[in-house]
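Right, one structure below, let's go through it.
Yeah, one chain of the complex is gone here, protein chain that is, but the others are all in their spots.
Moving on to chain A:
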Amino acid sequence: MSDLTLLKEKHINYIEALDKKKDDYEYWLSEHLRLNGVYWGLTALCILDAKHAFTRESVIEFVMNCWDPRSGGFGPFPRHDSHLLSTLSAVQILATYDSLAILEETNKLEDCTKFIISNQLPDGSFQGDRFGEVDTRFVYTALNALSILGKLSPEIVDPAVDFILKCYNFDGGFGLCPGAESHAAQAFTCLGALKIANKLDALTPKQIEETGWWLSERQTPGGGLNGRPSKLPDVCYSWWVLSSLSIIGKLDWIDYKGLRNFILEAQDKIKGGISDRPDNEVDVYHTVFGLAGLSLMGFYDLVPIDPTYCMPTSVTKTFKKYPYELNNQ
């Protein structure tokens, strides 16, 4: 354990090489996650202060090629159908590169906004696309993207908040829809959505304490965090749990050192990258969420990350805060 350290250079090299794996069959099988993957990779590089490892122009070009003219949203790969998940990734990547203006310049801003809003259902929830899957993930995704675009309004936010509150459970956690079991990733999406809506105070202090309790019990004896009781720890919960605790101001309700060691042990010391658990195969998803967790805990002078948006705070501080009339500059 004594030689545990963050292998910054290896991780940068690992992420930089991700797009050079076109000889691998797996590269093609994961097209449906490519835009999300670019966002994860770029954010990981930002945390490591190595944004330059990606070529800005080619990334933006790729994002714009993922635009789906039939719906106005973004798909995860050129020719793929748009979905709220990939649309958020597109908006996040453009914001990180300070190039949201390209949406307006290419006449896509209005269509993109319309696409997001058109997926809101009468009960305030959002479906991921026109086929009707409802999940608090999509409420968060929609509010996040609209917030970055500065397009939130009470007509959208108020029913969305009502829906999120219905997903609050007896144990202080949140589920994917009303009645569904608490899950740490859903806690992040629900608390993140409330934070973006500036409605965290819709939960009572007692309710928030219960949330903090349930989240803090995600830490397992080995230091890693799980997503639900009696499940194995997994590096991605370093983000889902920690960001949730941070949003409610209870970040230090878990043990940092234990979690740091768990994340570091999941590094691939040869190839770089971080996996879900020690000795498993690494991927960019666990790499970014491991790094983001370390950043939230303040280790290794990493670039500060915003717990609500999972983007560098230097980027998110430029977003217009909702409700607009109070803060409009």
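Keep in mind that, in the parts below, contacts are C-beta pairs under 8 Å (C-beta built on N, C-alpha and C of every residue); 3 or more make two chains touch, one makes a residue touch a chain; residues count from 1.
The definition used in the following text is that contacts and distances are computed from a predicted model.
In the listed set "Geranylgeranyl transferase type-2 subunit alpha", "Trafficking protein particle complex subunit", "Related to GPI transamidase component GAA1" or "Protein ABCI7, chloroplastic", the entry agreeing with the UniProt name of the missing subunit chain is "Geranylgeranyl transferase type-2 subunit alpha". Here one chain is not drawn; of A:Glu16, A:Asp111 or A:Glu217, the residue touching it is A:Glu217. If you put the hidden chain back, the residue from A:Val91, A:Cys190, A:Val241 or A:Ile254 that touches it is A:Ile254. Listed here are the chain A residues that touch the chain not shown: 23-25, 28-33, 75, 79-81, 83, 129, 131-133, 169-171, 176-177, 179-183, 212-214, 216-217, 219, 223, 228-231, 234, 250, 252-255, 258, 268, 270, 275-277, 279-283, 285-286.
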